[in-house]
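Here the structure is laid out as structure tokens; the discussion comes afterwards.
Only one protein chain is missing; all other protein chains are in place.
And then chain A:
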Amino acid sequence: MDLKAGTGLKSTVCATEIIVVRTPSSAVDLRCGGAPMVTAADTAIQGQELNPAHRDGTLLGKRYADAASGLEVLCTKGGEGSLSVGDSPLVRKDAKPLPSSD
């Protein structure tokens, strides 16, 4: 799948929605709950099931990254499935504490 920063995607097996915040260096097979994700405008693919190996869940407002491709996404709606590129899970990025300046 060709992912660009700003692209919105949704899960086909749970409520998860994400936005790409960092474009991967090459095309990646991004999944949620083990099933392919679709763009926000697409109607969900029917008949997909949540793979029990990928159900750690996503959390609203957290960022997830794939070190190999540089892909980074922001979760805009949490769900039961977890994110992966192929079978390799995306890693939740812990907040780097930045002093508030606004």
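Definition applied: contacts are C-beta pairs under 8 Å (C-beta built on N, C-alpha and C of every residue); 3 or more make two chains touch, one makes a residue touch a chain; residues count from 1.
What we mean here is this: contacts and distances are computed from a predicted model.
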Listed names "Acyl carrier protein", "AMP-binding protein", "RNA polymerase sigma-70 factor (ECF subfamily)" or "ABC transporter permease", with the criterion being the UniProt name of the chain not displayed: "AMP-binding protein"
For chain A, the residues touching the chain missing from this view: 5-6, 19, 21, 41, 60-63, 74, 76-77, 95-96, 98-102
